[in-house]
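The complex is shown incomplete by one protein chain, all other protein chains being positioned as in the whole.
Let's look at subunit A:
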Amino acid sequence: MCDQTFVAITFGPCDSCSENRPLMNLYIKTEPINYCSLCMEIMACQDLAGGETLNSLKAETESLRKRLEEERKKLHDVELEKVAEKAEALSALNLKTRRTLKGHANKVLCMDWCKDKRRMVSSSQVPAHPVFNSSQEHAVSMPTTWVMACAYAPSGCAIACGGLDNKCSVYPLSLDQNENLAAKKKSVALHTNYLSGCTFTNSDMQILTCSGDGTSALWDVESGQLLQSFHGHSADVLTLDLAPSETGNTFVSGGSDKKANIWDLRSGQNIQSFDTHESDVNCVKYYPSGDAFASASDDATCRLFDLRADREVSIYSKDSIIFGATSVDFSLSGRLLFAGYNDYTINVWDVLKGTRVAVLFGHENRVSSLKFSPDGTAFCSASWDNTLRIWA
């Protein structure tokens, strides 16, 4: 028995729609076919029963939608705030900026913590973006502006980032500060529009990305192969978050179509969908237990959606807040929700009672990204004022 090697095309013109897209290679009766993932799904639906006209299908969708609404209403017996009335009120928070990191020369667009709780990577509008450590910085040059997404590998040995270049590239980190990191870059993901978010799954070997082309995709880092793609958003996908590891293989994504969708990583299915926001969903984050998620939107609200009740259970808004929220994160216990807004502030909400607990001032421009450290003792906010602030 000998090994066979053969060429698999991972990006190029699709055999059926002739557009340049990431391809999935399959064999139909030993004939190799390269379809893009959307055509694959359409092909899977084509062999279904005939005798269905467009009108009959439209009528069916309407009735299914109505049924969904009713099912959800039936279970809405009480508000979260009522259930939480008996919970103790929170004492005043004493949060201050402990550190201001000023290494960037331009707007900071995204940041991520390393699992060792000390290092962070952040990306900005201009090519070079520093990797911060309390005592050192590495700067990595990228041949593109607007690096909109960055992520630290779970092992801490690599970072992934991407943006307007439509790609997600992985850079292995080394201890040698003088080494040129850009030389070791590996292009992993390729979309047909800007990359808006990326994250490693539980290992260094797979990356989940979401893009302005309306899809999210799971890639193998070593080969650059597209493992699974997720179609369902009708506009740019702006954000994604992986479920906390105990609960399983799902992730949530939010997009410009005002929807937040839950996906199964293995099958590529869209399991649940939530569309109560009135504008683009800028950021989604899972609740620490994995049973709910929060979203931040341009409609100036943050909302909490429960996955098992399949509906929105709480909305965090105030008449005085009119600017869109760009990012959210939960504190370790899930009691506090921190949200960064375009009015340069960070609002802290009591998740259970739905009230605002504090407002944090300090940034001099929009807050673009906000993340808690892995041990929950501090959080970092990145802003268009070129700085990152660590609050504790």
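Just so we're on the same page, a residue touches a chain if its C-beta (ideal position, glycine included) is under 8 Å from a C-beta of that chain, and two chains touch if they have at least 3 such contacts; residues count from 1.
Criterion: contacts and distances are computed from a predicted model.
Taking the options "WD repeat-containing protein 63", "Two-component response regulator ARR22-like", "Actin-related protein 2/3 complex subunit" or "Guanine nucleotide-binding protein subunit gamma" in turn, only "Guanine nucleotide-binding protein subunit gamma" matches the UniProt protein name of the chain that is not displayed.
Residue in contact with the omitted chain (choice from A:K115, A:K186 or A:R335): A:R335. The missing chain lies against subunit A, touching residues 41-42, 45-46, 48, 52, 54, 57-58, 60-61, 64-65, 67-68, 71-72, 75-80, 83-84, 87, 90, 93-95, 98-99, 116, 118-119, 133-136, 175, 232, 269-273, 287-289, 291-292, 306, 308-311, 313, 331-336, 351-352, 375-378, 390, 392.
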